[in-house]
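What follows is a set of notes on a single structure, which appears directly below.
Note that one protein chain of the assembly has been removed; the remaining protein chains are unaltered in position.
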């Protein structure tokens, strides 16, 4: 960490600050230039409060030079984390495919969809029981009933299931869920992150609509610092000025995260673009960029979907996507 | 609502869609051009599912032409809403000033701060007991103990209090809180919005870091649709490409919201910029733009603050800001 | 095009507007709802001035429903455009690889680099003679001398050359250049676009840092409306809130542009991320997403580059990238 002092800062105040930092157990190095004095902090600065330093009247600027996260950091954990759930694996060479409808609507819909995606090669079933919707007047999911139907589909197909937790009050209902999804809008719901860090289930942590890679890793750090090491990161598009796609699919996140962290990275082209015609090329781009898995919305009749139909594809279209995905995984030496 | 049909859409499919829409009680108007057919939906379309229409294979584009919100809409409620809490008012000509520290740290800190901001002209006291922090290693507030100290400060000064709710599990602790703040990161925590819509307390709804004005109004609609009409909107800066300020203060939000909604709009220059030197000019710009109130972080010793010190100002600096704010309110015919 | 009238608009004014539109040769359809009247314009509206309509006191909102571009539009030109330059082709199944240094620095540098990229499979040589630099104190290229060296490298290797035009005053120097690059910062230099539309050379039009797909296509329309049909679009990353990469690589642009336009799309992972370690995965993602070509910065000794060294790769690293790119092109049935 670097503290750039104002050129008006007195030597006395600078000395006092250095004493104060040393008292916190930090080693300091001081460079005095023509225009300003720079204090470098050496050692573990992850617990140093950058904002408190910025508030000092002698500080012009404070910059971190090392990452503020530790448990998720590749530097301290060089091997890839492999997350295992219900017999399926993601990360470290294992490619996971999570597919299913946005919302669970009926037994027939979810069971038939589960069978279809399994047949095409998916190894996880997704489906929303509790749905975040921008409008209070929109369909918000079948709730408990939806979870029951999802468990039924799991029983019928043997596929492990992934579904979103929208409130800690529902946690008791999630006992038989294999992977708990934390949605984009809850990526910085810190009370929720702290709490699910205490459970032992794999967590699929979606990136917030406008959150940086660093903030996303800090949210994963929250979960890991609670003791839960089974975190899967899921890129789902970020909000930018571009309106031609619903969001902008940040494909760079996959290779960049592989440098920064040991956690597996799954990519969701359905939410990223909101356009079914773009799912195939983007799913392929994700595999080529090194992703550890995909999350794709599949609905038997997208035009009748109660939610997000425009971004869902049919089971037949999904099978076509999977055919290309498998070929690319083979080239990438990923086990699918 | 407008549905632009693909130029490949058959007349038969278009007719079937029109029949289907009519069966939902909607009136339709159809324009057939050289390149495409456009279907216009007339009447109340707030419950029509835009996404389901987008998923139709004959639809090229679907656009709303009227706002998706009703209860918060100025069109259906032309008078300004005045929110009253603990004897103080915001909106409809009443200017509210909410001031205090980011975090409650000690009895002495919060009580002395409360007295100082009251003396300078604030009519609400703010202070965080439960704090959202990006890092799991940062100070997350004094929690229950913090609320107790805040209530003590209320008792000492008579100022109504504003504090953030981070989990519905804490709601019971908020009985004596005058205004519940929903933080930027919970603006789309729909379970929380639905639940607090059932209580009767005034809600200060902060804008999400990357949420549009329309999404923000939809979140207010969630609260109002639960029956709670006491919603105050609070602009606190949005996330953009610019890094010279922590966020970008969207001052246009004040006059624009006054056109779109009857709810009062408060502005928070502290979080918007993260720089104490910018608070005075931005507080003034907010008043000049027509805001109904301000939220400002004040700390007796900003450089010792446990949180957000860089954006806090001293009681003396706050008194200086208030002197200019009062003069501008006078010009704007606002009661302060 | 749709005009939503304010609910306060008088029928007389609406009728007058409709007459006025008809006088411009447009067919109109009118839908009168409970809250507003909507006027639909049918026919070719590409020359209708949306802004003039927005300024009408009776207009609440004006929306286009069809694209404002015609010559670049896939709807009116269904076959892929193949751009040919110096014997090499891009588009319609032909995959182009443009490689070389950011700046031309010396004869030895550009000639050796040209030979190396040719050996690895590139079919175009790039190199900057005139360089846009944020700082007036930075190296701005060898200018005329640089162009001479680039032509020398062309002669030595037979590779067609691509280089950036920064001012129309330099156009005379570009006679032997095969493809003229319009840089991101000049994407909306309309005087330049209009002028190069009159020449016959292939143009590589880079996307502006913060320009939408639609604005980019409108700039291509400028060039085509001047008579020059040889336009190649080049995605190079957009500016977003994320700072972990220099820009955000919008990989969706490739498949989306293929729906909207017949022009070929090349992608530049070097400028998109500014990090050499990300070039290989992103180049692969671009091919998998359907790009028609790649633009990659290669420098014999990146750490000694006078410009953009951090995003350049060595000839050896480029050969490694090309090995994977060729395999993926084979799968995609692209001729490379």
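Should a chain be cited, it is by its letter among A, B and C, assigned in written order, with residues numbered from 1 in that chain.
In this text, a contact is a pair of C-beta atoms (placed from the backbone, for glycine too) under 8 Å apart; a residue touches a chain by one contact, two chains touch by 3 or more.
This is a predicted model, so every value here is computed, not measured.
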Worksheet entry | Options B:31, B:45, B:273 or B:311, residue touching the unrepresented chain | B:273
Worksheet, complete the sentence: Touching the hidden chain, out of B:106, B:212 or B:301, is B:212
Response to the item:
Contacting the left-out chain: of B:18, B:282, B:296 or B:336, that is B:282
Response to the item:
Residues of chain B touching the missing chain are 210, 212-214, 238, 240-245, 248-252, 254-256, 259, 272-273, 275, 277-278, 281-282, 284-290, 327-328, 331
Worksheet item: Which chain C residues touch the hidden chain?
Response: 46-47, 49, 51-52, 54-57, 68, 130, 132-140, 166-169, 185-186, 188-194, 209-210, 215, 218, 221-222, 225-226, 239, 276, 302-310, 312
Worksheet item: Of the residues in chain A, which ones touch the absent chain?
Response: 2, 4, 7, 27, 29-36, 38, 40, 42-44, 61, 63, 65-66, 75, 210, 239-241, 243
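Note that only the chains that are shown with their structure count from here on.
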Worksheet entry | Between chain C and chain A, distance of the C-alpha-averaged centres to the nearest whole Å | 31
Worksheet item: When you check chain C against every other chain, which residues touch at least two of them?
Response: 210, 240-241, 243
